[in-house]
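A protein chain is absent from this complex, but the other protein chains hold their places.
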Amino acid sequence: MERKLSEILEALLLTASRPISIDDIVRVFEDPKPSKDEIRKALNQIDQDCLTRGIELKKIASGYRLQVKQSLSQYIAKLWEEKPQKFSKATLETLSLIAYKQPITRGEIEAIRGVAVGTQLIRGLMERGWVKIVGQRDVPGRPSLYSTTKEFLDYFGLQHLRELPELPSLPDLTSIEHELPIDEPDESISSSKSLN
Amino acid sequence: MERKLSEILEALLLTASRPISIDDIVRVFEDPKPSKDEIRKALNQIDQDCLTRGIELKKIASGYRLQVKQSLSQYIAKLWEEKPQKFSKATLETLSLIAYKQPITRGEIEAIRGVAVGTQLIRGLMERGWVKIVGQRDVPGRPSLYSTTKEFLDYFGLQHLRELPELPSLPDLTSIEHELPIDEPDESISSSKSLN
Partner (left out) sequence: MVDTKALNPQKKEEKRAHPRQEELFLATVKGKETSLPDDLYVPPNALEILLDSFAGPLDFLLYLIKKQNLDILDINVAKITEQYTSYIELMDAMQVELAGDYLVMAAYLAELKSRMLLPRPEEQTEEEDPRAELIKRLQEYQRYKEAAERIDKIPRIDREIFAANAKLPEFTTQAPLIDVPLEDLTIALAEVLRRAEQSHAHLINFEELSTRERMTQILERMRTESFIEFTSLFKPKEGKIGVVVTFLAILELLKDSLIEIVQSEEFGPIHIKGIEEVH
């Protein structure tokens, strides 16, 4: 059982995208739930096992997390340099939706984009430090709410979100009816100009 | 050194956010680089260690991945806040046609499904990286030919296309000719069963 519990805990720690607390862990189990002491013991076990592994157990304010040992960071850096990941269209669209519509859940992003958003995609944005979880929406499933970070603003040389380029205005539904030549100014624009 | 190498590999596997290949691993090291054999040995070591852990090493199309043992996935699902994405029948059928009949054009997919395949649907599959254009069929209009990708196999935990479930065989066409009683088992089915 001891062994089994630590296996479950390791699985939980390695799939949560945030630190997890002992309360989080308790909630995962049906009755009979393990006691907090048993959980702590199992966590200790993991901590011990990690001595010969590439990862270590860290306790921080909001719970526990498994992270790669700092001493191995050079290899990780190499792997990241090796493939300077190009941002896919999916990533860019997701990032822009988070930027302009924050705080937003993954489900909401999917609803607008019309296609699913992979877990790894969001993880990638979080690992890059551009996106973070700022809370949970109070609906069934308590989905995480994502926002952009200060690093995101820094990267684009912005001080505030409102400095983001203004959104191209959505096409007026009524004007979609008739096709307009591309290289000629839109009538509605020229008429509004005359007002200035 | 052996021990150390497996630690590094574990760290790489747990931070890459994608499956990693032996070539990826080799590139991470400065000279003297470990040999591919040494890397394979270290991967075996990890695989062995995983027996008493919550995760397992899986070889899939584009490399290796550490993933939660499937016997533990029920616990993860509890902690997981997002509901797993369900695919529409249209998506699954299109995907299976591309998987089994690749390379295939959109027109060919539509001919079999009997309904139009939305641009949005194919675009969604391409964006997920599961489907790609591999060429054009040399007929009028030069329609694009679609195939599945390694990522598609990765997603389903497969190494090769041949690991896909077997395609159901076509029922014998000639046997349909004669009238069959409604409430008795269909002969053609029982005869095709004996083929399996």
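A few remarks follow.
Letters A and B mark the chains as written, and numbering starts fresh at 1 in each.
We adopt the following convention: a contact is a pair of C-beta atoms (placed from the backbone, for glycine too) under 8 Å apart; a residue touches a chain by one contact, two chains touch by 3 or more.
Quick caveat, the model's predicted, so the values are computed rather than measured.
The chain that is not drawn here is touched, among residues B:L9, B:I55 or B:L145, by B:I55.
One chain is missing from the display, and on chain B it is touched by residues 11, 13-15, 17, 55, 65-68, 70, 73, 76, 80, 82, 84-85, 87-90, 92-93, 95-97, 99-100, 112-115, 120, 154-158, 164-165, 167-171, 173, 176, 179-183, 185-186, 189.
Considering the complete assembly, chain A touches the hidden chain via residues 11, 14-15, 17, 23, 27, 55, 58, 65-70, 72-74, 76-77, 80-81, 84-87, 89, 92-93, 95-97, 99-103, 112-114, 118-120, 123, 127-128, 134-139, 142, 145, 147-148, 155-157, 160-162, 164-165, 167-168, 170-171, 173.
In this text, only the chains that are shown with their structure count from here on.
Measuring from the averaged C-alpha position of chain A to that of chain B gives a distance of 25 Å. Considering their complex, residues 3, 6-12, 14-18, 20, 24, 27-29, 49, 52-55, 66, 68-69, 72, 75-76, 78-83, 85, 120, 123-124, 127-129 of chain B touch chain A.
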